[in-house]
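Report on the following structure.
Excluded from the complex is one protein chain; the other protein chains are retained at their positions.
When the chains are written out, they are named A and B in that same order, and each has its own residue count from 1.
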Amino acid sequence: MVFGAAGEPKNFDPIFNDDGESFRPIRQMFDTLITYKRGTAELAPGLAEKWEPNSDGTSWTFTLRKNVKFHDGTAFNAEAVCFNFDRWFNIKGAAAQSQMIYYGDVFEGFAANEGDAAGDPIYKSCEATDESTAVVNLNKYKGAFPAAFGLTALSISSPDALKKYEADSVQQSGDSFSYPAYATEHPTGTGAFKFESFDRANKTITLVRNDEYWGEKAKLDKLIFKIIPDENARKQELKAGTIDGYDLPSPADYNSLKGDGFNVTPRPAFNILYLGINGTNTPALKDLKVRQAIAHAVNREQLVKTKLPAGAQVATQFMPDTVAGYADDAQEYPYDLAKAKDLLAQAGAGNLSLKFYVPTEVSRPYMPNPTELAAVIADDLKAAGINVELVSRPWNGGYKDDVQKFGKHDLHLLGWTGDYNDAGNFIGTFFGREKPEFGFNDPALFDAISAADAVVDQTEHADAYKQVSRDLMSKFLPAVPVSHSPPAIVVSSKISGLVPSPLTDERFDTVSKG
Amino acid sequence: MMTLLNRKKRRVDELAESAGTSLAADALRRMARSPVAIIGAVIVLLFAALSVVAPFIAPKDPYRRYPELVDGLRADFIPGPMPGFLLGSDELGRDFFSRLLVGAQQSLFVGVGATLIGLVLGMLIGGAAGAFGGWVDSWLMRFTDIMLSIPSLLLAISIAALASRGSQTTVIIAVAVTTVPIFARLLRGAMLAQRHSDHVLAATALGVKRRTIVFRHMLPNSLGPVIVQATLTLATAIIEAASLSFLGLGDPDPDRAEWGLMLGNSQRWIDVRPELAFYPAIAIIIVALGFTLLGESLREALDPKNRR
Partner (left out) sequence: MLRFIVRRLFQAIPTLLVLSLLVFIWLRSLPGGPAGALLGDKATPEKIDALNKVLGLDQPLFIQYFKFLGRVLTGDFGSSLISGEPVLAEIGRALPATIELSLAALLFAIVLGIPLGYMAASYRGRFLDNATVIGTLVGVAVPVFFLGILLKQVFAQDLALFPPSGRQDVTIEATRVTNFAVLDGLLTQEWDASADALWHLVLPAIALGTIPLAVIVRITRASVLDVLNEDFVRTANAKGLQAPIVRRRHVLRNAMLPVSTTIGLQTGLLLGGAVLTERVFVWGGLGSLLAQGIERRDYPRLQALLLLAAVVYVLVNLLVDVSYAIIDPRVRTS
């Protein structure tokens, strides 16, 4: 099967990657300790059959699957697991550390921090108590566990191959990095497919079936990812039959693709688009009433119906309703122009002029076309009597700096795709600390979020986050949640068995072509 | 590469030589007999007229989102023609026909803006080179040679991309810069050709000041080829601006109704509503053709070879 990818992978070492284009092939070649039930964000056994925390969540015991072999024929066991964890923790060089984005998010620090962004390490040690039992000890519990053990970046590599191909030697090369042979030519995991080649001239990644796979063997003997950066070209290649499917079809094409007999399958939406509000430059925005007026003024129902793909939903909180921590009874802000005007009048903000920052040259699953979405939102706000000036900035050319670093905006569009099923991955990321993006400093809110994050019991953990979410919607409203839109995947009618995942964690081992 | 550059220069210089050798009336008479010139002139006049009256004859407000259109929008659907909306909706629920009409104005603005800026800068450089001669001339011409040796679209792309943000002004400037060296060489060549012409020699002999000679005699008589080139440049300017929009380097303002931009934005919809791309594209082609036809027939009319 040939699957159309939108971009080139950075490399194939899971730990040095953070983007979907790299993760797609990596997920076929590697396994994680914990994985997700196909098509959901629920945890399921991966390389570990069972996992058990101690009472305060600082020690995790993994009971490993037996008779698993890496692609190079070496055995997978508790020592191999600990080798991987120790490798990440002890890695040297600011270059290598700076590229371990997910490791940094989860474990926060290294044995010897060499970059500015790293903090105190969460990871303490790993013991292989017997052949198939690995115990990972932490300095502190975080809400991210155990879900974070399922992150693709934390996939388990063959210790032999890591050593043989000098996996740690990431070198700075000009303004960028160059990666060792392990990451470019010899990725060695336990997954259902093995690496064969990456033809940079023809832009194709070729994987072959791993006949020694521990689970059910892959149905395809060969899996090719063809990199086609242009969206329109991906569609035409599919129609021409030169590829069998591709990721993230443009919502504009759903109808025509379906009409031609292709299967467009939306993933369950696991993302959020929000209209951010920053009160630093326009103090009127610090008034809750004004922010509520903005929420009432935006006709999100119509926006979702007319500009987002079928299956998209209006967001009422800063996380999708499948996340533990979503509160059913949080305050909502339905479209109500009169109420918006009324609230603005009450706040004495009759003549508001706002700079609305919009990213260009970008398309994300949560915002397929930001310019169009912003135009619609700006139109709604104008109807409520707010003057809006649209300020466009290229995504990679200043937008994120202006918004996240300098906070030059009053309003802005941004969003997030969840990494794992935990409310902290959404709310904590957005509002867990003071950020120029939102421009407020509210220790009460920050404390509430970190307190919720520290609760070990899963039910209490979720309840604590529900309360935070309720407060966010009624007392703070630091932004307006806009929508959750389902990114889709499209395949020809000959392909069956591809299960879309909310985390974009699709595995091709169940796929067959016939 | 070397001969290539020389050829490019020579082509410009040939046009320059025709300066001052033709009388406007004579040229006009010859043009009136040419059907090509008439077609070109008609297209250009219609385009100019449309861009002036478009805002008044547009049946709907081109910037308003009409509820009846917005209602029919979907992520994968844009409503087609319906009563009151001749060509249906655009991607945001605005009247496509009205936007197409108003687009004439914006496209003309971009084309004329870029050409005028290029013309003024080019004439300053070329005029200075032609008037002063000597090392000023050789340095300025060296500069224009280097610019001429860069494919113009590549130059425009680099400028538009490296400007920190896209806007209509960026597009106009990026396109304008590529036309500067052509105008500069042209005017210089035309002025040099006249330096030894009888009337300039006569004026010099009579003791007329150099500035007066340049402004009264050399400049006005050099304008013929410059006008020809400006007409042809208008066509390429409009196409180049559209190309920049296609590459995503155009004006990001969603309100702006400009043909190149409309064409660039509607690529996503080519399967759903191909007209959204076709109408602006055809408008661009017709206008570019109009300016090309007019420019080419002007060039022919001014060409001394054709004055048999």
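Here is the rule we go by: a residue touches a chain if its C-beta (ideal position, glycine included) is under 8 Å from a C-beta of that chain, and two chains touch if they have at least 3 such contacts.
Nothing here was measured: the structure is a model prediction, and the numbers come from that model.
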| item | value |
| --- | --- |
| Absent-chain contact - pick from A:179, A:318 or A:333 | A:179 |
| From A:15, A:48 or A:228, residue that would touch the chain that is not displayed | A:228 |
| Residue ranges of chain B at the interface with the undisplayed chain | 1-5, 7-8, 11, 36, 142, 145-146, 149-154, 157-158, 161-162, 164, 235, 239, 242-243, 246-249, 263, 267, 270, 274, 277, 281, 284-286, 288-289, 292-293, 296 |
| Interface with the undisplayed chain - residues on chain A | 2, 7-8, 10-11, 18-19, 94-95, 98-99, 101-102, 104-105, 115-118, 172-179, 184, 200-204, 224, 226, 228-230, 233, 236-237, 239-240, 242-243, 361, 364, 393-394, 396-402, 404-405, 417, 436 |
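We adopt the following convention: only the chains that are shown with their structure count from here on.
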| item | value |
| --- | --- |
| Whole-Å gap separating chain A and chain B, where each centre is the average of the chain's CA atoms | 47 |
| Chain B residues within the chain A interface of the complex | 65, 70-71, 73-77, 91-93, 164-166, 248, 252-255, 267-272 |
| Touching residues on chain A, where the partner in the complex is chain B | 231-232, 235, 250-256, 302, 305-310, 312, 358, 360-361, 368-369, 371-372, 374-376, 379, 390, 392-394, 397-398 |
